[in-house]
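Written out below as structure tokens is the structure these notes cover.
Missing here is one protein chain; the remaining ones are kept as they sit in the complex.
Naming follows writing order (A, B and C), and every chain is counted from residue 1.
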Amino acid sequence: MSQLFHRNTNIYSRLSIVAILAFLGFLGWVVAMLYMSGYHTGQADFVEQPIQFSHAHHVGGMGIDCRYCHTSVEDSSFANIPPTKTCMNCHSQIWTNAPILEPVRASFRDGTPLRWTRVHDLPDFVYFNHGIHVRKGVGCATCHGRVDQMPLVYQNANLMMSWCLDCHRNPEKYVRPREEVFNMAYERPADQPNLGADLVKEYKIGTVDQLTSCSTCHR
Amino acid sequence: MDFAAIRSRLAGAEGRLYWRSLAELSDSLEFREYLHREFPEQASEWNDPKGRRSFLKLMSASLALAGVGACTRQPPEDIVPYVRQPEEIVPGRPLFFASAIPMSGIAKPVLVESHMGRPTKIEGNPEHPASAGAADAVTQAAVLGLYDPDRAQTVTYRGEVRPWSAFMGAMQSATSGQKGSKGAGLRILTEPVTSPSMAELLATILQDYPAARWHQFDAIGSDGARNGIKQAHGSAANAVYHFDKADVILSLEADFLSPSGIGSVRYTKDFADRRRVTDENKHMNRLYIVESSPTLTGAKAEHRLAIKSSEIEGFARRLASTITGQSSSAASTPAPGGQLGEKWVAAVAKDLQEHRGRSLVIAGDYQPAAVHALAHAMNQALGNIDATVTYGPAIEAQTVDQHASLAELSNAMEAGQVQLLLILGNNPAFTAPADLKFAERLAKVGLIVYHGLYHDETADLAHWNVPQTHPLEAWGDARAYDGTVTLMQPLTEPLYDAHSAYEVLTTLTTQPMRKTTEIVKDYWMRAFGAGVWTIRNAQGETFNNAEAFWRQAVHDGFISGTAALATPFAPAPKPGAAAGAPGTAAAATTTDTAQAPSDPSTPATGSAQPPAPTPTPSPAPQTAGGLELIFRPDPHVLDGRFANNGWLQEAPKPLTKLTWDTAAWISPRLAETRGLDRGDVIELRYRGLTARMPVFIVPGQPDESVTIFFGYGRRMSGRVGNPPEEARAFNAFLLRTSDAPWFGSGLEISKTGERYLLATTQDHHAMEGRYPARVATIAEYEKEPEIFKHMGGHVPPRTLTLLPEVDYKGYKWGMAIDLASCTGCGACVVACVAENNIPVVGKEQVDRNREMHWIRVDHYFTGDIDRPESLQAIHQPVPCQQCENAPCEVVCPVAATTHSSEGLNDMVYNRCVGTRYCSNNCPYKVRRFNFLLYSDWYTESYYSQRNPDVTVRSRGVMEKCTYCVQRINTARIDAKKEDRAIRDGEIVTACEATCPADAIVFGNLNDPDSRVSKLKAQHRNYGVLEDLNTRPRTTYLASLRNPNLELEPAGERTTGH
Amino acid sequence: MHREPAVPKLYGLMAEFDDANALVAAAKRTYAEGYRKMDTYSPFPIEPAWEAMHVHDRPVSFFVLCGGIVGMIGGFGLCWWVSTTAYPLNVGGRPLNSWPAFIPVTFELTVLIASFAAVISMLALNGLPMPYHPVFNVPSFLRASQDRFFLAIEATDPKFDPARTSEFLKSLGPKEVNEVPA
Partner (left out) sequence: MESTPARASGYKPPPPVIEPGHTFESVTSKISSVVLTKYQPVGWIITTLIAFMFLNLMIVSVSYLFLKGIGIWGNNVPVGWAFDIINFVWWIGIGHAGTLISAILLLLKQDWRTSINRFAEAMTLFAVACALMFPLIHTGRPWLAAYWLLPYPNGMGIWPQFRSPLIWDVFAVSTYGTVSALFWYTGLIPDLATFRDRAKHRVTRMIYGALALGWRGSARHWQRYENAYLLLAGMSTPLVLSVHTVVSFDFSIGIIPGWHTTIFPPYFVAGAIYAGFAMVLTLAIPLRRMFNFEDFITMRHLENMAKITLVTGLIVFYGYLTEVFFAYYSANQYEKYMIINRMTGPYAWSYWMLIFCNGLVPQTLWIKRLRTNPFWLFIMSLIVSIGMWLERFVIIVTSLHRDFLPSSWGMYYPTFWDFSTFFGTIGFFTTLMFLFVRVLPMISIFEVRTLLPQSKIEGAEGH
């Protein structure tokens, strides 16, 4: 008889097995990458806003404190977006007819609120409370990044549950003295491990059991 | 329609957030639908039963929604900040405002939780004497009514949308026509009015139109009580009962523990306070009740005598003559109920007399005046006046016999004397007694203005329809059951083109433009000035100025110390004149205002000592043989006013656990003799009127009586309340006649052969010897305090386990529920629904045992079905027991339910895959599963009601009671911010907060001094199914009974089963 | 399929039998003759045939054992690590390391990995897949999978000599002897 397959088929058949396995592995890797990437998490995405408000200018440049606008950050779960009135406190004096500020003035005139797009948008089943984090010495920049260097605010961390857990499991790695919370430029000192441990004690930060209980964040 | 009007109206700060969604709404299809629905010819669409479960319509979308899991991005979300932020608002933190929900004109004081201007939850007003922090189911459900998309939304004239201005114009011309005849053709029909400011406005109108008449009607009000007290006093008054001072209580069919009654919240509290037995203090009150159809009060009573409603007067006479000693003809007539009745008269009379000044006789709202008069007389004889009963002046501006009042109006309509009729609420076309033919006589009225919350049966017959503001949308005042003046403040701008009764009435006055705010505030400013109302603060000091008083009053939600003052009925001073005090002109105009005492400033009680006369017997109802027909308001939808409220429709009705429908109650024996079974539809023939009802067999119902309930069979209540075709005739009003409003004989029933599905949440009411709910007599308990531990299975010692003990450091949450105080009113169920965004699933789903309530009130019968007097019912609220060895957790494959460090049995919706294994393995069956997409994701108006602190669950997800973990977390965070521990009582779960009987207590078990720890230390404390070693954190305090040994020799009934 | 060059290299010689007994007998004699690079082909397993060639290798068993051990450690390790280290949670008051509950998974993974080891090592040791093999050049070899039995002596065998080996094979009383082109 004649051979059913050519002699090279042997090589091909074995190669193909290896190739298929390799391909599956690659596929898995691609999915994983996409899953962790900004495409899925929204990390570092550009977000269109009604006004090109620059934190870099206001915070970095003029050195306005976070709390001037986000007034409720210390005593509420929600760090509020300032009412138009807050903008007008200054902009009724300066840049009074800068075209870029027209939406603000319009809003103030006819009382229609500005509609901002959320940048740090947790799922609705996650209940994050700004007040307690600020109180326990978690710096704004720890999660939001160097907002003072962002012309347009973008999502700094991937906001995945594992990311939250990293801090909830070992807060000592991240906490800072309360007075430094709103300091954008704060750098973790060399002895963060010791400092962190002390602060965790001093600020009575909850046990890991409590910080990683489901109902701490999910209700 | 006039959107500009709405916009301007909604421009206020609070309204701003809502403004957005309404603006969207106004362009949306739904809104067009609402508009169309205003047109009567579209009414057919209302009656589509499918509409009730509209959430099924867009089910297909749910696939996409449910798929939001792995690799999908969240849709971008907007943040809309204020333009000018009100100081008091901290975004993310709720605010609480004191207000009130009026019912039949009586204020039910509440505290409303508001998130960023959205009222989300109603609780009781802790400061207010009528509430003490509790609120009944109906009151709490009002918040859902606020957002009901079926509410009337625009002013219409003959079905055409009209602006408010057009209405005012129309009223100007209509009234100018009445000027000549001094308003002879003008009629105003309202609910009972206790609001002083409203009374003044009405008085003013009646002064301008002397010939006009003001009628009051409330289908479920109690003329018996009104007239009874008049008989006793000779003048109208308001009786207030003090159960906290009473050791022996006789109720003559008085359902003072009813789930929706006036004042029953406070009465329940006082009653329960008197039976909080501890190992230290074993004192307990005793309740006798003589009643026909079973009630929660009857279920709570030590002794219950079941006789026909019509026989109760006879019983009362016998008892009265025995007590007062006056030998009247009654003394000789035999007591109803045979020997048992005789035995009762003797025993009860003895017991009452032994407790002079500490006893209490109370007559039921649905009993005729004579019985009330007798009750007052007995209290007088027993020296209970000013001890357990106090009399205040009438709190209604004008106390009239309401059925007579409505009859008079109806006759006037028939005679064609009515040109202009203002109907302020309460849907008389549906609720009027059948013999008055009110609906058809409306046709003879020149111009009908209807002011209602919905486009209901009356609106359908009216020419002008003005949408009524919801109590949470407008200013107002009303008096609580005890007379305390209670203020209502708006929590939001009206969501629709709605107007308050004040605004409607002002169109009849010379200054039609006045706003509700000014009317109410102006009244009280003047009141502060004048001596009509003695206005003091809680400490009894006077305020230094009117503004301070007003601010205090609005903050508190009521004006303290106003209970003892009558509501003046007098016109406001002419605008020209200097602002005089309200009520000063009283003597001038009040002709027939039956006020007691005439001088309102002096406390009423002094002159209110009733000379106990032998009351005139009430006309014996014509005995045409046959069965006795008993009318009752539905415990949840009352006379039908709440028919479109899904929460109330789905809340299981007491004793029957029936949802979504009504039924005629019959006794087991009657069912047997007539060959009836639950769900059989019967035809009721009564005085030439007919209606139909499905039957429900209720143990304890007298064999000769059939009880039917108002509120169902409404054609035009809305998409939730509209009945299916076959249930249209289940309408008790079809049988009601004005001469016998609450019961009458001569009922014939016949089986139609049809069946009707009745969806109940509990079908098995026997305990099967498992003692989930435990009860013993106080004697047994005193003899053997451990008695409750011996009921139920053997509990293994905590040491009997292979597993290491988990010790919970820090907080250790637990709950104790006192079955001795619980009356089974079901307020906790609605509180939980409101707090935790629990969806309404609809009748079919309930029938498939898929109701979603996180806390349910189990109900067990004990005793002999054939001996109604031997029946005992016991109620047991069952939330998640939060077991320490939770069987549900071990079997969850994805760790969606685990234990928190504080011992909570956490349920993580977003992790749940929905295997339902946990539910199978839960011995208490407290877990609830979203078999379909139950949460209404599509009705935008409901979005605003949701509690933002609780996830809105999606399809395929398990859920259950969380001990209100959102409240725990809030408290914990607040405490941590202040570096302190959470105080006992700082965390109050929704069910605990609203429980009128304070039967539910939540707290930290690691704190030996916490209320809950103390309760759990009691001998009465036990855990359900503890023999399974689940170690529930929720435990129960066994119920106790305090029977009279003359009526129940010790050990006659073995306790518990 | 294109033809091989005119004078093909030789893979070996192949004798064809129609009876299993003959094959076994032939195999014995060939081995006795000193041939080692030989093989027999049959449509069903014939234990005497490989015994005749003194083939005794059991590495498959070894791989299975390894697979089993890996699976067992991996399985228990997974459960243990997940429950005690990755995210320790209080589940129904059970200890973090509830080892009895981990046994089923451990067992299943043991069997799973071991089974894979068995099949994969068997195929690998057999050099499969090998769709092309010189023996298929023999037309009648088609029936090796049906009802015929073959004995092949490879050209690489030191004792191999086309003529003498062919003679020897013929002496075994086969139906016929074929050259197997490489």
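By our rule, a residue touches a chain if its C-beta (ideal position, glycine included) is under 8 Å from a C-beta of that chain, and two chains touch if they have at least 3 such contacts.
Note that this is a predicted model, so its numbers are computed, not measured.
Colleague: Would you mind listing the shown chains in contact with the chain that isn't displayed?
Modeller: Checking the complete complex, the chain left out touches A, B, C.
Colleague: So one chain is hidden, and I want to know which residue out of B:E87, B:E541, B:E725 or B:D763 touches that hidden chain in the complete assembly.
Modeller: B:D763
Colleague: Of B:R928, B:R967 or B:R1041, which residue touches the hidden chain?
Modeller: Only one of B:R928, B:R967 or B:R1041 touches the chain omitted from view, namely B:R928.
Colleague: For review purposes, identify every residue of chain B that touches the missing chain, sorted by number.
Modeller: The list for chain B reads 59-60, 62-63, 66-67, 69-70, 762-770, 772, 793, 845, 848-850, 856, 858-860, 876, 878, 887, 890-895, 911, 913-917, 919-921, 923-925, 927-933, 955-956, 1024-1025, 1028.
Colleague: Pick out the residues on chain C that sit against the missing chain.
Modeller: Against the missing chain, chain C presents residues 19-21, 24, 27, 39-50, 53, 55, 57-58, 60-61, 64, 78-79, 82-83, 86-87, 89, 91-92, 94, 98, 101-102, 104-105, 107-109, 111-112, 114-116, 118-119, 121-123, 125-126, 128-133, 135-136, 141-147.
Colleague: Kindly note down the residues of chain A that lie in touch with the hidden chain.
Modeller: Chain A touches the chain not shown through residues 4-5, 10, 13, 35-36, 41, 158, 160-162, 165.
Here is the rule we use: only the chains that are shown with their structure count from here on.
Colleague: Tell me which of A-B and B-C has more C-beta pairs in contact.
Modeller: When B-C is set beside A-B, the one with more contacts is A-B.
Colleague: Hey, how far is the Cα centre of chain A from the one of chain C, in Å?
Modeller: For chain A versus chain C, the centre distance works out to 58 Å.
Colleague: Determine the centre-to-centre distance between chain A and chain B, using the mean Cα coordinates as centres, and give it in whole Å.
Modeller: One centre to the other, that is 47 Å.
Colleague: When the C-alpha atoms of chain B and chain C are each averaged to a single point, how far apart are the two points in Å?
Modeller: Result: the chain centres lie 83 Å from each other.
Colleague: When you check chain C against every other chain, which residues touch at least two of them?
Modeller: 87, 89-90
Colleague: Hey, what residues on chain B touch two or more of the other chains?
Modeller: Residues 898-901 of chain B touch two or more partner chains.
Colleague: Please give the residue numbers of chain B that touch chain A in the complex, ascending.
Modeller: 11, 16, 20, 70-71, 73-74, 76-85, 90-93, 809-810, 898-902, 904, 906, 908-911, 949-952, 962, 965-966, 968-969, 973, 976-977, 979
Colleague: Which residues of chain B touch chain C in their complex?
Modeller: Result: residues 803-804, 806, 883-890, 892, 895, 898-901, 1031 of chain B touch chain C.
Colleague: Chain B touches which residues of chain A in the complex?
Modeller: Touch list, chain A to chain B: 31, 34-35, 39-40, 42, 47, 72, 75-78, 80-85, 107-108, 111-118, 121, 123-125, 127, 129, 131-132, 135-136, 204, 206-207, 209-210, 213-216, 218-219.
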